[in-house]
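Complex shown without one protein chain; remaining protein chains in place.
We just call them A, B, C, D and E in the order they show up, numbering each chain from 1.
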Amino acid sequence: MKLLVLNPNTSASVTDRIASTARRIAAPGTEIVAMTAGRGVPYIATPAEALIGAAITIEMLAEHAAGFDAAVIAAFADPGLGAARELLAIPVTGLAESAMLTACMLGRRFSVVAFTPALGPLFRECIDYSGLAARCASIRFVTRPFASVANVHEEQEDAVAALATAAALEDGADVVLLAGSPLTGLAARIADRVPVPVLDPVSPAIKHAEALVVLRPRKPRAGTHARPEAKPSSGLPDALAALLARTD
Amino acid sequence: MKLLVLNPNTSASVTDRIASTARRIAAPGTEIVAMTAGRGVPYIATPAEALIGAAITIEMLAEHAAGFDAAVIAAFADPGLGAARELLAIPVTGLAESAMLTACMLGRRFSVVAFTPALGPLFRECIDYSGLAARCASIRFVTRPFASVANVHEEQEDAVAALATAAALEDGADVVLLAGSPLTGLAARIADRVPVPVLDPVSPAIKHAEALVVLRPRKPRAGTHARPEAKPSSGLPDALAALLARTD
Amino acid sequence: MKLLVLNPNTSASVTDRIASTARRIAAPGTEIVAMTAGRGVPYIATPAEALIGAAITIEMLAEHAAGFDAAVIAAFADPGLGAARELLAIPVTGLAESAMLTACMLGRRFSVVAFTPALGPLFRECIDYSGLAARCASIRFVTRPFASVANVHEEQEDAVAALATAAALEDGADVVLLAGSPLTGLAARIADRVPVPVLDPVSPAIKHAEALVVLRPRKPRAGTHARPEAKPSSGLPDALAALLARTD
Amino acid sequence: MKLLVLNPNTSASVTDRIASTARRIAAPGTEIVAMTAGRGVPYIATPAEALIGAAITIEMLAEHAAGFDAAVIAAFADPGLGAARELLAIPVTGLAESAMLTACMLGRRFSVVAFTPALGPLFRECIDYSGLAARCASIRFVTRPFASVANVHEEQEDAVAALATAAALEDGADVVLLAGSPLTGLAARIADRVPVPVLDPVSPAIKHAEALVVLRPRKPRAGTHARPEAKPSSGLPDALAALLARTD
Amino acid sequence: MKLLVLNPNTSASVTDRIASTARRIAAPGTEIVAMTAGRGVPYIATPAEALIGAAITIEMLAEHAAGFDAAVIAAFADPGLGAARELLAIPVTGLAESAMLTACMLGRRFSVVAFTPALGPLFRECIDYSGLAARCASIRFVTRPFASVANVHEEQEDAVAALATAAALEDGADVVLLAGSPLTGLAARIADRVPVPVLDPVSPAIKHAEALVVLRPRKPRAGTHARPEAKPSSGLPDALAALLARTD
Partner (left out) sequence: MKLLVLNPNTSASVTDRIASTARRIAAPGTEIVAMTAGRGVPYIATPAEALIGAAITIEMLAEHAAGFDAAVIAAFADPGLGAARELLAIPVTGLAESAMLTACMLGRRFSVVAFTPALGPLFRECIDYSGLAARCASIRFVTRPFASVANVHEEQEDAVAALATAAALEDGADVVLLAGSPLTGLAARIADRVPVPVLDPVSPAIKHAEALVVLRPRKPRAGTHARPEAKPSSGLPDALAALLARTD
């Protein structure tokens, strides 16, 4: 099967890291095609930036999803996830949602560790949207600024391991999610030092996408993710306009 | 004071109706400037369409908000409301939020009456975001298709009055919100026939905007609506890019 | 329009301060008539005292509300708010409710800062009643006793500013409410020192009362705030008995 | 032990019925002293009436509680329950709370059957205050008006049995509470016809009062029900003023 | 009346202590028959151990409940409580549930103090099952290991009193529950040192069992605790198999 892994940020180096993790975890026979946002911001950190990234995500999916079996929105706050499910016929997964749902199978409560407090409002919104707030024990943040998005996890490995351990022992987390695609790959490096499972969100999102392809759920004709009625539009990219007009 | 009333839909006739209601309810000395989305869809009905409208809303606010004392996002699902609060220094209100908050002062539970069941998922998401789901008694929909967005309320007056009455007597609603800017102006026409208050969401959003201007809350330097750190971007409209780069 | 601002406490000096804030924030053309509870306690601090104050509030409203366009219950815990809405035909607002609803337009979560821990149970009950507990980040209290209710804010200005800042930076509050009418007027003095908006609850309650008068919601004939059926009573003040008997 | 059973309504005939049920269920050695509100309304049906009754309840308890081991507030909405617990040193129970807590030991979800829809807002408020809303399956009401409060259960026996059965079979109630002291005594008469347990709230409130006396919990010196600091007051009945001033 | 008090643990010395507390609190005329689990673990501390204990509990109740008026499951996590209610015709109470419901009559929020952090997941599950999580202020644990289950409270008296006081003053608990049957009897010893009521869960469970016997609720024929349809089984103890087959 063929998965489109779309990074809603414009940082190609982050996309590379995501793609590398994705390929490592993917089943034999799964082809990973990674794509970087063609416009937007290098790293989505706030609700407003996530909205911008979400709109770009659905534009890109409208243009590029044809021929793929499923898509993965590869940023922790899952920008555009619901909209993508509504507009596309293929399954779509998101890093935060997949990590939280997987955490629910590994423990009763999870904590999120992220690399800057500025992410708090965005991640809280994302957890609330999932309906799983009651299963979230805490969000903890690295507070020391990092020198580079691309190298954040080398810089922060010890700090992240300490935060994850504190989440388990002080906040009662049974599982820790490393949030933010720059942290991709770090989970494996700190696993032995943390007393509970540590999840890298890219991996669950890939496995969930693979699973949904196999389960072959029908595209809904009713409900939240039913495709909207054909509708004219103006000023939108051609592929998105065609999708809305149902002329795709 | 000067309020920017922004319709995230591209229907100028709906904007006219909103503007007319806004001017009728505004305090003496409040100037209403109404604006129609320059691109997008004629009527936002689903979460995906709301996302498209939200991104356009913040683009337009980035370009046009200068010189206004407050802004009103004039579509019931409040597309872009949180992002606008984050990016702008002036207060921003939304139709759904203002109507729900006002309903909380008029009763314990409110119902929403909308003109098509297709709006259900979008409105439920909006109610959830407000944190007021426990105070929502029901959402009821006109099920007969309407011939024209512009004339929907003339066509549907009797149906809407009957739904509002049923929401009060059967669902336990203490207040009824008429949702969807096409219904603007209908509340006054059916008020006598419904046993509980009926709110036209445009009016509360205008009054709340006026109130916030007078209260003069400071622009937050911390928390959810703090302005994000300066950030480079690519491919965004100039005004929005400048806002993100803090070069505005 | 003419607003009755009723202080359910017997401290006339607090009433004066409330009235002064109310007049400063009121729209041109709004006449503020402030009234002090004729009996009861000087400062309501607990649920039992609030119950006593609530009963006195509705007695006073029964006697004095005629001729007013709206009433404001000017104590943070809103004693008698629901009952007043049920018994009276005019809109009624309360300080806590108005402050919390306004806070919802300025941030995702609010904190309450009050001047004594003894207020905790009363304020928690009040927040629970509003249905907004999920949007409350914390309640913080000044723990140093104050010498005088009338001068509490001069004494406590620095302590309150520090608590409000801690609520924002440590508890994640996007907005801070200064609770308790003795703090009236303090918000403006500390605004510059606190990184998020600080609300004086008197002001939102006045603006909401003005807005409700303009919105002209009908008095409900059904639901929670419908006027009760005519009922005999004994031993109640004449005006309240007449209201219950519907002979007013 | 000696229990004060206080009916916050002015209907002595209802008090007699409550007292009779209370004496039937009380343990040997428990003396029941029933008292009728000296002023107020004959039957509390709305939140405003409950507030009036609550204030009268605490006045009466302030005057009469001395010498009793516990008090029972004998109206389903428990007017003044929290305030009584704060002001008095003896345990206090309420009909609604005791019935709901007992229902939690007999099933997962309970329904309330009441004899007029006008009670809806009051009972919903009472259920919310208990924190047990998630365990309430439904509230059902007799809709046929009744000729007399005193004889309501003779008139309505068949209707109440049918509603209780419908609550079990259609709403999923595991237990049914007959709410409103006029229904006292009816539970036993319909028990055989309803497939789930039916509770008369007077009985659980008596048993809980007896249990609390035996458990001998200390009067709290901290928290919600700690007695308030001594406070002057004006215009309150002597006994209540003394209680507030701590000169009792 | 005759109460079966069943300790799902295999520690007979703990059973003795429970029985002694039970007999002290029981009404004259209540006969307490205490029974120790015939197999299982000496002290249930985790959800898996509680499941093992729960299955043993219903086996024992199937065999021994005949002739009793009610049963008490005497371990704080109430193993097998719901199942026992479903299978048996007599009322069944549990220590945790009874303590929490009683706490609701003594305050707005309760804390649980237990003697080892290992109990956290089990107790949280138990609180969640009750639907009262919103009324739980905190769970606090003695962290110093104890030398013997039988003598735990002599060893830990000071630590428990300090934790209970901290729960009241720092966490806002209005009542403190001493959880875990080894702590039975300790509440009375520390009551004077803690500013809020301290509950020994054995006592409320006995009083609730007595009350339910007097209330005589019918065995439900519908809903959660209705007895299941007759069903064959294999490999189960005779008494339990007979209960399932309805041949008892």
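Throughout what follows, a contact is a pair of C-beta atoms (placed from the backbone, for glycine too) under 8 Å apart; a residue touches a chain by one contact, two chains touch by 3 or more.
Remember, predicted model here, so these are calculated numbers, not experimental data.
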{"item": "Which displayed chains the hidden chain touches across the whole complex", "value": "A, B, D, E"}
{"item": "Touching the absent chain when the full complex is considered, from A:A66, A:V214 or A:A230", "value": "A:V214"}
{"item": "Option touching the unshown chain, where A:A66, A:A134 or A:A230 are the choices", "value": "A:A134"}
{"item": "Option touching the unshown chain, where A:N7, A:T93 or A:Q156 are the choices", "value": "A:T93"}
{"item": "Candidates A:L88, A:V142, A:A173 or A:L236 - the one touching the absent chain", "value": "A:A173"}
{"item": "Hidden partner interface residues of subunit E, rising order", "value": "10, 38-43, 45-49, 51-52, 54-55, 58, 80, 82-84, 86-87, 118, 121, 125, 128-129, 223-224, 228-229, 231-236, 240, 244"}
{"item": "Contacts of subunit D with the absent chain, listed as residue ranges", "value": "108, 172"}
{"item": "Positions on subunit B contacted by the hidden chain, ascending", "value": "120-121, 124-125"}
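Convention: only the chains that are shown with their structure count from here on.
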{"item": "If a chain touches subunit B and subunit E alike, it appears here", "value": "A, C, D"}
{"item": "Centroid spacing, where centroids are CA-atom means, of subunit A and subunit B in whole angstrom", "value": "29"}
{"item": "Rounded Å distance between subunit B and subunit D, as computed from the means of their C-alpha atoms", "value": "44"}
{"item": "For subunit A paired with subunit D, centre-to-centre distance based on mean C-alpha positions, whole Å", "value": "52"}
{"item": "Subunit E residues counted as touching two or more neighbouring chains", "value": "108, 172"}
